[in-house]
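Only one protein chain is missing; all other protein chains are in place.
So, chain A:
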Amino acid sequence: MSFLKPKDIIDQGDTVILYISINNMHAIDVNPTILNKKGETIENVFQTTYGALKVKELIGVKYGSKIKLSRGWAYVLQANPELWTQTLPHRTQIIYTPDISMILFQLEIKPGSIVIESGTGSGSLSHYFIRAVKPSGQLHTFDFHEARAEQAREEFTKHGINEFVTVYHRDVCQHGFSEELNGKADAVFLDLPAPHLAVPHALKALKDEGGRFCSFSPCIEQSQRCCEELQANGFIEIQSMEILQVEDIVKTKNIPVMDLEYLKHKKPTQPAENNEVKDNSDSKKETNAKQEREIKKYLTSSAPPTMPGHTGYLTFATLPPIYAR
């Protein structure tokens, strides 16, 4: 029930995010018992890199608290679409927060919006759509893969947001978005291998008052076909873009400073040492310099060594109201 609205205390059935570190998070369903492989009911114990967690002990704990693991500790956070996107079980490739944010922004989604999404995939984007349209709006999400549609449906119910979403098992390229949705949608989102095939269906599904359209395609050829089809179907303001989020890794660095000045001048040597071997005194000087070496401290930021270089091309378009088409 944990996706409906902000809450303070963990209840049984919640999905919580166990935060160990920024790269080590897990989504856990808070159920005291689970079924094992043999179908027997056993105590629900979650294993982490810092030891085990008895899940039933989370019930009644305040969100944001620090909890003990058998060999360390972690924080429990309330699940939300951002954290879910980072922890969800992948059934397909998913779209991440930077692209999703732009999709919601460009599609002008707000509470009350009627949104069509295809395909459902792993439900990463669906969770965002649902958060944005509730309580009065509705998401209609389509997938041609029956098991995926079913899994998504179960997930939405588990997360307490099923009343804001209708899941369909349907190939929209062939069969469209169903008669009942004709003229109902404020926005249509496509993440399909052949989005251009669904563009005429999107035209039918959008309201007479007009609406917004988005297609996400990893390949430019898909976007090209989609843009042509959009233009042929009377969409305007066709815009394509690519967005990448660049993380800043913040680190304090200690940078040694070399002194090369002293090399220009002979060190005023003491007469006694003059008799010693020359090489020896030179190396002595260098060790002295090393000891006094200056260090400058900097707060630095750099891009991560590997980062996403491409996610997909986002194509947006407007369908004008019927009197302006």
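Criterion: contacts are C-beta pairs under 8 Å (C-beta built on N, C-alpha and C of every residue); 3 or more make two chains touch, one makes a residue touch a chain; residues count from 1.
Simple rule for what comes next: contacts and distances are computed from a predicted model.
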item: Chain left out of the displayed complex - its UniProt protein name, from "tRNA (adenine(58)-N(1))-methyltransferase non-catalytic subunit TRM6", "Vacuolar protein sorting-associated protein 16 homolog", "Conserved oligomeric Golgi complex subunit 6" or "THIF-type NAD/FAD binding fold domain-containing protein"; value: "tRNA (adenine(58)-N(1))-methyltransferase non-catalytic subunit TRM6"
item: Identified contact with the non-displayed chain, of A:Asp11, A:Glu43 or A:Glu209; value: A:Glu209
item: Touching the absent chain when the full complex is considered, from A:Asp11, A:Glu163 or A:Glu242; value: A:Glu242
item: Residue among A:Lys54, A:Arg71 or A:Lys110 that touches the chain left out of view; value: A:Lys110
item: Which residue of A:Leu58, A:Ala132 or A:Ala205 touches the chain not shown here; value: A:Ala132
item: Hidden partner interface residues of chain A, rising order; value: 4-6, 8, 19, 22, 25, 62-66, 75-78, 80-82, 97-98, 100-102, 104-106, 108, 110-112, 128, 131-132, 134-136, 186, 207-211, 220, 223-224, 227-228, 238-248, 250, 252, 299, 301, 313, 315, 320-321, 323-325
